[in-house]
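Structure, as C-alpha cells:
Complex shown without one protein chain; remaining protein chains in place.
Let's look at chain A:
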C-alpha cells in the first residue's frame, strides 16, 4: 500500500509573527520557515507504517513556491521515498489544495492519505475534509491512533468528549492530531541521502486546477495588546468583578 502525505511550508512555530505594514498579511520575508508541525506527525506515521511492513511506499507532496522543496527534502530525510512539488505562487486556499490533491491521488493511487489536521499559519482545518468529499473516500479526522486492518482501519479520534474509535474502509483520508506520535529527527546520513531521492515538479495547471483565491482578505491586524491584570482581595470581590466589570456571569 502506498501512503500519500501532503506537507506544507509554514512560518516556524518559534517565530514571533509580525503583521506587514500594509496589513495585507504576516511578514514572511527573512522569516524562518519549517514543515507544518502536524505534517511532521503525518510523515512520521507514514514512515512507521512502512517500517512495520504495512506500507510499501511513502510519497510526500507539497503545493507552494519552489522553496517548498526544502520542506519536501526534510520529509525525504526523515524517511519518505519520493516527493512531488506542485508549484503555485501566492496563497492557495484549502479547496484548491484539495482539488490538486485529488489530481495527485488519481495519478498515484495511494491506499491512504495522511494529512495534518490543520496548518499552523492559517489554521483552516479544511483540506482533509474537502479532500474526503471530493474523492468520496471515508475520512477520519483528528486521529491520535491508527490500527490498520484488512481493507479497513480503526482510527481513534480526539473529540470534545474524549476519544472516539471509528472503523473506516480503505482507501481513506486521515487527518492527524498532536498525540499520534513524536516525529523523529532526520539523521546526518539520511539528510545526505535525501538529496538523491526523486523529486518531481509539476504545476497546478497540470491538474487543471485554477488556484485563484475565492476569498478576499480585507485586513490582517495584530491582536489587541493584553491589558494588565489585577489581584483581587476576596472571592466576593472576584464574583462582583466577574458580574459587573467583565460581565461574564
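Methods note: a residue touches a chain if its C-beta (ideal position, glycine included) is under 8 Å from a C-beta of that chain, and two chains touch if they have at least 3 such contacts; residues count from 1.
In this section, contacts and distances are computed from a predicted model.
Matching "ATP-binding protein", "Corrinoid protein", "Alkylation response protein AidB-like acyl-CoA dehydrogenase" or "Cytochrome bc1 complex cytochrome b subunit" against the UniProt entry of the left-out chain gives the name "Alkylation response protein AidB-like acyl-CoA dehydrogenase".
Considering the whole complex, the residue from A:106, A:192, A:205 or A:232 that touches the absent chain is A:192. Here one chain is not drawn; of A:9, A:50 or A:73, the residue touching it is A:73.
Where chain A meets the chain that is not shown, the touching residues are 70, 73-74, 77, 185-189, 191-192, 194-195.
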